[in-house]
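What follows is part of the complex, with its chains left where they were.
Chain nomenclature is as follows: A and B, assigned in order of appearance, with residue numbering initiated at 1 for each chain independently.
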Amino acid sequence: MDERKEKDRIEDIIEAIVATYDGDSGTNFIDVTNLPVREKIMMLLEDLLELLFPGYTGKRVVRKENIRYIVGDILCKLRSDLTEQICLALRHECRLKNCVTCDCATMAADITEKLIARLPQIRELLKTDVQAAFNGDPAAKSLEEIVISYPYIAAITIHRIAHELHLMEVPLIPRIMSESAHAKTGIDIHPGAKIGRHFFIDHGTGVVVGETAVIGDNVKFYQGVSLVAISIPRDAQRIRGVKRHPTIEDDVTIYAEATILGNVTVGRGAVIGANAWVRQDVPPGVTVTMAMPEVQVKHHRDKHGAHKEHKKDE
Amino acid sequence: MDERKEKDRIEDIIEAIVATYDGDSGTNFIDVTNLPVREKIMMLLEDLLELLFPGYTGKRVVRKENIRYIVGDILCKLRSDLTEQICLALRHECRLKNCVTCDCATMAADITEKLIARLPQIRELLKTDVQAAFNGDPAAKSLEEIVISYPYIAAITIHRIAHELHLMEVPLIPRIMSESAHAKTGIDIHPGAKIGRHFFIDHGTGVVVGETAVIGDNVKFYQGVSLVAISIPRDAQRIRGVKRHPTIEDDVTIYAEATILGNVTVGRGAVIGANAWVRQDVPPGVTVTMAMPEVQVKHHRDKHGAHKEHKKDE
């Protein structure tokens, strides 16, 4: 192709693409020095994981003698990186609201201090979750096995951090954190959800816990459990923050693929069977199961073993 | 162990492994300079993501002043890398067909030019998807939040690119792209599926959209929705390309875990409830729901709160 024609062609395409960057700022945010950076937040999560479960990532050799120095080192790094990202998030929100009075840098530093001060308590909570995982899974042989191999531990750790930041009304970052946990583990817990002690999700893939869900102590879920809302889609923005997800009281077990809908309460010690639908309050101590579905059984093999009929495929 | 014996032992094992490389070329492709490279395709997707959502990955600092140069830089890199990978894919297919006449290099360059020329329109489509996500999710506060944190956006972006290459009959690469999106997000959309504007999948994990599915504008899915086919497994290869997946018209909402089977049409504005099965055409404007399953409720706690019975576990 003629070189000059080629150059013009590239120029035209560049122009065409750049033209699409005007207009809607939401998908165009050119000046992105004011947005938190996803990769940096994921590195922060790695650092927090190192603090909460020292030595497990294998990145550092941790001993009783050096643990204090490693903790100090990670903490200093965390304070500056996390403050920077929170500041970007706060500034972004101020820009959306045309606010010029906030001192985002100081607010960010303050939030970071508060989060770090909460780390011992977050750690204590996570210990109870690991214990719950051990008690609840016949296949587990030791606590170490759970910490270093279960995707669930990554998901609950990230949730408990994101939840703290959500409570402190940090924009953007809690959602970035929870969606990264979702992408890694298939477990989708909104940062707004409140979760008690000794929480365990066995298998995990497909679990969805909505923004205003409340979960008590000693609760166990299996894969595909959903705590979701009934809402009117076309007014989605109007109901943000309104309590519309279930409340699960202490000692409840919810089996695979069960769905709990709306602002209902599942009472203490109840058991919800697999695939069950729950749309009303469940009293304490009851078991709710799906009626055994009627199954049809057809004998379909002729003597050569050929198939006569089949059901759905992909 | 005697060192010579050790050496012989290693030699034996190497021989045994190499012997398994003969025979079936499909799992043996030793001369792999003719196969596309998955890691390179994933880097291409990163570049395309940077072009389609500038600045969001945080890898570059993007401003109004430098955007033109960044776009030009990425475009040049893309053109040579993508052409190289497409050429490998075309050559692979020619080899399967014993074809020696194709000019794969020229065809590959041509396909790359066509894809790049489509980028402005792909971007416009993606803007509508981001808007749909914002409108459809009560938990979202801004468009930026959606772009930088939702796994769905990565999935739909990769799909829209893979679909273009599928339409241009590029072998291998569209599937590599869609399966990488599947691995990252739990959303499994075949590159052949046609998807209209303003498409949104909330939560996403477990969504399956088959090769010949057609989806209109303004459609919303929840997690676990499947658009699948009814086929006869033992003749799987014979039905490739035949329309066997559903058609979903405009303004349809399909709730969690619903399954639509076969080449049926869900009419405009219909609503399909959670867990529903649809195996026939659905007229426009109707709501289809599962009958409330019968639930059995047992009170099972004695006064000490002990469990008397349980249902399934893992």
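By our rule, contacts are C-beta pairs under 8 Å (C-beta built on N, C-alpha and C of every residue); 3 or more make two chains touch, one makes a residue touch a chain.
Worth saying up front: this structure is predicted, and the values here are computed from it rather than measured.
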{"item": "Size of the entire homomeric complex in copies, 2 being in place", "value": "3"}
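The criterion applied here is as follows: only the chains that are shown with their structure count from here on.
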{"item": "Separation of chain A from chain B, taking each centre as the mean of its C-alpha atoms, in whole Å", "value": "21"}
{"item": "Sites on chain A touched by chain B in the complex", "value": "10, 13-14, 16-21, 24-33, 35-40, 92, 96, 137-139, 171-172, 175-176, 179-180, 182-183, 186, 188, 190, 192, 202-203, 205-206, 208, 210-211, 222, 224, 226, 228-229, 231, 233-234, 236-240, 244, 251, 253, 255-257, 259, 269, 271, 273-279, 283-291, 293, 307, 310-314"}
{"item": "Footprint of chain A on chain B - complex, ascending", "value": "51, 53-59, 61-64, 67-68, 71-72, 75-76, 116-117, 119-120, 123-124, 126-127, 130-131, 134-139, 141-151, 184-186, 203-206, 208, 210, 220, 223-224, 228-234, 253, 256-257, 259, 261-262, 274-275, 292-301, 305, 307, 309-314"}
